[in-house]
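Apart from one protein chain that is not included, each protein chain of the complex appears where it belongs.
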Amino acid sequence: MSVLFVAGSALGAVLAAGADAVSPDASATAVSGAAVRAALHDAAASGVSLNEYVAMLFVFMLATFVGLDVIRRVSRLLHTPLMSLTNAISAVAVVGSILIAGGKHGEGWTWINTLGTVAIAASITNIVSGFLITDRMLKMFKKREEKKP
Amino acid sequence: MSVLFVAGSALGAVLAAGADAVSPDASATAVSGAAVRAALHDAAASGVSLNEYVAMLFVFMLATFVGLDVIRRVSRLLHTPLMSLTNAISAVAVVGSILIAGGKHGEGWTWINTLGTVAIAASITNIVSGFLITDRMLKMFKKREEKKP
Amino acid sequence: MSDPVVQLAYLVSTGLFIFALKWMNHPETARRAVLSGVAAMALAIIGTCLSPGLISSHFKYIALAAIIGTVIGVPLSWVPLTAVPQRTALSHAFGGLAAGLVGVAEFYKQHAEGGHALGRFETSALCAEVLLGFLTFTGSLMAAGKLQELKFIPSRPVTYKGQNVVNLSLLGIAVFCCVLLVIDGARFQHLFPVVVILALLFGVLLIIPIGGADMPTVISLLNSYAGLSAVAMGFVMGNKLLITAGALDGSSGLILSIIMCKAMNRSFANVLFGAFGKVQRAEAAAENKIIRSATPRDAAELMENASLVVIVPGYGMAVAQAQHRVREVYDQLTKRGIRVKFGIHPVAGRMPGHMNVLLAEADIPYEDLVEMDEINPEMPQCDICLVIGANDVVNPAARDNPKSPIYGMPIIEADKAKVILAVKRSMNPGFAGIENDLYYNEKTLMVFGDAKAVAGEIAKHLAGDSSE
Partner (left out) sequence: MSDPVVQLAYLVSTGLFIFALKWMNHPETARRAVLSGVAAMALAIIGTCLSPGLISSHFKYIALAAIIGTVIGVPLSWVPLTAVPQRTALSHAFGGLAAGLVGVAEFYKQHAEGGHALGRFETSALCAEVLLGFLTFTGSLMAAGKLQELKFIPSRPVTYKGQNVVNLSLLGIAVFCCVLLVIDGARFQHLFPVVVILALLFGVLLIIPIGGADMPTVISLLNSYAGLSAVAMGFVMGNKLLITAGALDGSSGLILSIIMCKAMNRSFANVLFGAFGKVQRAEAAAENKIIRSATPRDAAELMENASLVVIVPGYGMAVAQAQHRVREVYDQLTKRGIRVKFGIHPVAGRMPGHMNVLLAEADIPYEDLVEMDEINPEMPQCDICLVIGANDVVNPAARDNPKSPIYGMPIIEADKAKVILAVKRSMNPGFAGIENDLYYNEKTLMVFGDAKAVAGEIAKHLAGDSSE
């Protein structure tokens, strides 16, 4: 199931990257920039947005490699706190929420801003409770006390 | 020494990224694109080239994490073949060499193309000899034969 | 000027997140991990607030939202350790909601003033974000409800004929709508709410057929989805911090659920569609075999003469909150120079690492919490194996009986010890709903009763004897 999802979304992303290279906005940039851009840069990338997408796919792939490696080496002792820590980390979505809530989407405050604000509240809940409970659990893990000198 | 180099080049890159944001070409792109670009995109990035540089730094950082992790777990048995394998991998410089050798840098064939061609020859030497000798060494590593059935 | 600063903040933040997870590889560096995570998050938030294009008059609402979040979040972190799975699930629900709402906002923003049409790449990512986000939202709420044993959410699996077909076709319709949206976002705009509703519905339907006890695996999977929806958000916004942090989170959820599945010797498909813990419950307890039982006083006397005692805790210890009494037993025994170790099975209890947290809470030094693979070779030298509220994780059928539903699941080999003391309330089966031959083993003595009460009495007898 999850494999299905991962594969599906990766595939979708790649296909989309391909399709986008011929979509209006990408080719427009490429054309207007073509005159001034060096042969080297043309050779390396035909459109700025394509380059952006590729960069994101690279970042995603590398981050997944890092993630799988790093998590596999987390101590088994700490799997419960790990769950709450990553739970807190997944609340980076707060970044997107702030950009939505603080952005300009029409005259003054719009319902889009409201959505962003609700998302902020939800994310901050996650962050606060996630980090606090992780720390609370980790505090409990103690080494054997050396009583005798 | 190497630490010096690494730190130096990283610092240089970061500073350059900062400096570039106010350099002519970057701000030009930002200005010409500003009208059509959404608030979201403006919020996330003030110039396309800045975004590009950031992407490259992300890729570099993540790749270094992956590299250090992966190499640390290479079997000690195989450190000699590892040296020749990474030696071959470092010859990806061939990619840059081809782009130089095959690119257009004036009328017809120029001395720049010649440089690229020499670089190709050097890289391909590396690739061919590196992979071949690695395989030759690895072929020698055998498990204990199970003679009795 | 401020934009390179923002990007730099994101870069450093990403590095700190990675270090946070790296430092979780040992209890000694783990608290640094939290610090690093907090610093990373703080940098991410501050960086974002400095982004150009934000309207300063909106900051008061942002601050208000942050305050509300904090006010809800702080008490949520006070839950008792037994409620940690529910809390995590609830928290994922919030995460999914946030991702989903941001997705909706982004979709409608393109038609608002200053909005620009999303490209195909962004639209596909946005669809993934919304699907995963809302699915995680309702799915996690359901999971939390099942774990909390709320009355209106049946915690047993609810199945009906053709269930998988219905679920998969719902998902299919949602994906089809997404494809249309990618092809022409403006024309098929009205399909967007359909996608949202289907995602919400699918989340509920996905969880309904899964038993309450399988929730930990499901929660881990939902964690992975929450991470992936952050990745998708990153793709839409062109934000590499979101992509990296999301990917870290996605891998974590995936690996934890794989670990759980492996330790239970089951597949993902079996967890998600198997309606486990329903059918097999029936077949338990058939023949009449001989059971030997003992009192806590007998147990204490046996243990006094041991030189190596291995305690194998399980779900029962968690339910009974017996860890502090177990700690007393541990103290009494070590005081007499008896070596005491804990044998920790990876899926003992109801979430990964469950026993470790409980025992750490009771101040047992973590050096004495020994993993399954390391304790098993020592079991033949073990004089007394005290099984407290564990059942499936010590069931020898998993090793010996190819017909058993849990055959192939790795176990702690309690039956190799010289004497086994099993503390539980009855002869009822555990999570997997199957008979456990360990209890009929001639080396086994059953000590019936609540884990907390029994452990308390054993400790008292040990203490009494020593003061005699």
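Order as written gives the chain letters A, B and C; numbering starts at 1 within each chain.
Everything below uses one rule, namely that a residue touches a chain if its C-beta (ideal position, glycine included) is under 8 Å from a C-beta of that chain, and two chains touch if they have at least 3 such contacts.
Everything quoted here is computed from the prediction, not taken from an experiment.
Asker: Which of the displayed chains are touched by the chain that has been omitted?
Answerer: Taking every chain of the complex into account, the missing one touches A, B.
Asker: Would you write out the residues of chain A that touch the absent chain, in ascending order?
Answerer: 14, 17-18, 21-22, 36-47, 50-51, 54-55, 57-58, 61-62, 65
Asker: In the whole complex, what residues of chain B lie against the chain that is missing from view?
Answerer: 1-3, 5-6, 8-9, 12-13, 15-17, 19-20, 23, 25-26, 49, 52-53, 55-56, 59-60, 63-64, 66-68, 70-107, 109-110, 112-113, 115-145
As a working rule, only the chains that are shown with their structure count from here on.
Asker: Given which chains touch which, is the overall layout a line, a ring, a star, complete, or other?
Answerer: complete
Asker: Would you identify the chain whose Cα-based centre sits farthest away from the centre of chain C?
Answerer: Farthest from chain C by mean C-alpha position: B.
Asker: Between chain A and chain C, what's the gap in Å when you average each chain's C-alpha atoms?
Answerer: That pair's centroid distance is 22 Å.
Asker: How far is the middle of chain B from the middle of chain C, if each middle is the mean of its Cα atoms, in Å?
Answerer: The computed centroid separation for chain B versus chain C comes out at 39 Å.
Asker: Please output the residue numbers of chain B that touch at least 2 other chains, ranges allowed.
Answerer: 39-40, 43-44, 51, 55, 58, 62, 65
Asker: By the touch rule stated above, which residues of chain C touch at least two different other chains?
Answerer: In chain C, the residues touching two or more other chains are 18, 51, 53-54, 106, 109, 114-115, 237-240, 244.
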